[in-house]
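Right, one structure below, let's go through it.
The other protein chains are all here in position, but one chain of the complex has been omitted.
Just so it is clear, A, B and C label the chains in written order, and each chain counts residues from 1 on its own.
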Amino acid sequence: MARITASVYTSHVPAIGAALDLGRTTEPYWQPLFAGYDFSKRWFAENRPDVVFLVYNDHATAFSLDLIPTFAIGTGERFQPADEGWGPRPVPTVIGHPDLASHIAHSVIQDDFDLTIVNKMDVDHGLTVPLSLMCGQPDPVRGAWPCTVIPFAVNVVQYPVPSGRRCFMLGQAIRRAVESYGPDLNVQIWGTGGMSHQLQGPRAGLINREWDNRFLDRLITDPDALSRTPHDDYVREAGSEGIELVMWLIARGAMADINGGAAPKVAHRFYHVPASNTAVGHLILENSK
Amino acid sequence: MARITASVYTSHVPAIGAALDLGRTTEPYWQPLFAGYDFSKRWFAENRPDVVFLVYNDHATAFSLDLIPTFAIGTGERFQPADEGWGPRPVPTVIGHPDLASHIAHSVIQDDFDLTIVNKMDVDHGLTVPLSLMCGQPDPVRGAWPCTVIPFAVNVVQYPVPSGRRCFMLGQAIRRAVESYGPDLNVQIWGTGGMSHQLQGPRAGLINREWDNRFLDRLITDPDALSRTPHDDYVREAGSEGIELVMWLIARGAMADINGGAAPKVAHRFYHVPASNTAVGHLILENSK
Amino acid sequence: MPLDKPYQDIPGTTIFDAEQSRKGYWLNQFCMSLMKADNRARFKADERAYLDEWPMTDAQKAAVLARDLNECIRLGGNIYFLAKIGATDGRSFQQMAGSMTGMTEAEYRDMMIAGGRSVEGNRRIGEDGDAQAHRQPQGKK
Partner (left out) sequence: MPLDKPYQDIPGTTIFDAEQSRKGYWLNQFCMSLMKADNRARFKADERAYLDEWPMTDAQKAAVLARDLNECIRLGGNIYFLAKIGATDGRSFQQMAGSMTGMTEAEYRDMMIAGGRSVEGNRRIGEDGDAQAHRQPQGKK
């Protein structure tokens, strides 16, 4: 039986990708940020999953205004790193897990989540930056990511975006789906985006350290109540792009304690300001074995 | 305030479109079928809505296997009749209602339906055949459809398709959305597809007159219980493509009686076998004024 | 995949689920390409050459060339996609559907005019209806 062993939460700032790709990780500006992921890379190597179910948002890359899915699951065999305007990131092709992805799609659609099934899409920094932070930088041509990845894209660009509550319920449906899959796979679920940031208007640059840290506290200990936070709280307190944090609730909803299991173990917690315009938050939660 | 005044249900067989487009409606094979819509065309002319919210399914036309939305709402300004392989049907461009469509999308996404918003797509016989049956055949170039149309596409091609129950609940959310729209619009909701038909394999040609008529009975008087019919009942009893009938439950869920209003009036009921491979069913239900 | 698939005991019927969809991905995408008049013309001019542009299996290509829709469906095809081949050939949905039963076009059309195929004996594999495997192919020809 497949099982979700851990969840990982991290911001996915494009500038982090650029710093990695341009070899600037030891510069004074970037060093404290990447230091926060040293543990994570070791942890990932020691806890390497078969599949990462990677919740992220597309930033006007695969999806234009022609078509905006609320939830899109990647069931394809491979996904190319996108050219977001700077050229594609020099990272390997992302290899999917069509069988598990299709199984999850089947299960959560029967559970009344109205997914869009996607077999062909490019993936942007929202997906590849978390992979780089957790797995390091494999050679784009000869190398490979250390595991397969199921991309799960959430619309947080055009309002209305799905509520935190809806995301939290979806996470629970994803856990049920994974646990009903026959093959014995180690699956991690990652929630990405956030934390506080605003990329637009006279309020650009907003950071709310207190709110972010309280979000991390509550994500660990009281996610059910946290999931009831209304949209405008995110925008008001954590900036217009802080809304990305609803995606963390999908990952959190998939953890065992939400279904009566033991509370997760906090393997790692990190918070740093700034990365470009953004507050970087990062958590690793392990289900007990 | 906008309001849903009536719902219309009809099969959407491509051969009906061909018979109309080739002027064969008076042939002995087709005459009894089109006679069943004589009342409907008069009724439509006398009860012309401002907008038709038209629930249909795309038949591998706008959506390939690259991307399959469970529910897709058309918020664009116009939609072209598709070339399904025979060339496009000679019917006018479908004019959308972007403002109401966006309003409905906003409202039902906040109501936890995970729609895909579509601004650009061609529409196939699933949408244009019902329009022809109800509105007649306007000149494709100089003419126009008599009202605006919001296309709402449901995946019934690749399993799992949404359950009848989910569709019925969605209809209720659509009613709430329409009634929260300020401008005073007369809106009809149409559910299309079905009734019994199977287009594949040694079982092709299946027709189940008893089951179809019982479906019509229950759709009128007991839609709540009907919506709990499991998927495999549709396939087993009404053929593999009979599953399209779940779309009728979206339209039915949007009627006033589901929310405690008066029972709808049956303005018209018609049933005919065959149109090509398909049993044609048709209902017009009016909300009381 | 221990999923709820209660639709697998229906005779003469293949439900197009994710598994079939993956098997038939390129077959179906090839069919979609026939929605463009240019592609239809190129396909008609040299079917084999056109098919060879697609990463389909040999069995899928052979089934398309033979217009064996039952085999296309077994190999992952879906009727709404396959219908684009029929449209290219100028065949109707009724001709396509009938071709999967073993009946002649006239036999199938007459069955439909007479009210269609009965569901009796055709609900579950193992009954004795005319869509059951032991009664295939149908038709008198």
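Rule of thumb we're sticking to: contacts are C-beta pairs under 8 Å (C-beta built on N, C-alpha and C of every residue); 3 or more make two chains touch, one makes a residue touch a chain.
Keep in mind the model is a prediction, meaning the values are calculated, not measured.
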Quick one: which shown chains sit in contact with the chain that's not drawn?
-> A, B
Based on the whole complex, identify which of A:I4, A:L20, A:V52 or A:A82 touches the chain you can't see.
-> A:A82
The one residue from A:A2, A:A15 or A:I104 touching the chain left out of view is A:A15
Where the complex has a chain not shown, which of B:A19, B:L33, B:V91 or B:A105 is the residue touching it?
-> B:A105
Check each of A:T26, A:Q80 or A:Q200 against the chain that is not shown and name the one that touches it.
-> A:Q200
Chain B positions in touch with the non-displayed chain are 75, 98-99, 102-103, 105-107, 110, 117, 119, 180-182
Can you name the residues of chain A that touch the chain not displayed here?
-> 13-15, 18, 29, 59-61, 64-66, 82-87, 157-160, 196, 198-209, 211, 230-232, 235-237, 240-241, 273-274, 276-277, 279
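The rule is short, and it goes like this: only the chains that are shown with their structure count from here on.
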With chain centres defined as C-alpha means, what is the inter-centre distance between chain B and chain C in Å?
-> 25
Could you give the separation in Å between the centres of chain A and chain B, each centre being the mean of its C-alpha atoms?
-> 38
Mark out which residues of chain B touch at least two other chains, giving numbers and ranges.
-> 65-66, 158-160
Interface hub residues of chain C, defined as touching at least two other chains = 17-18, 21, 25
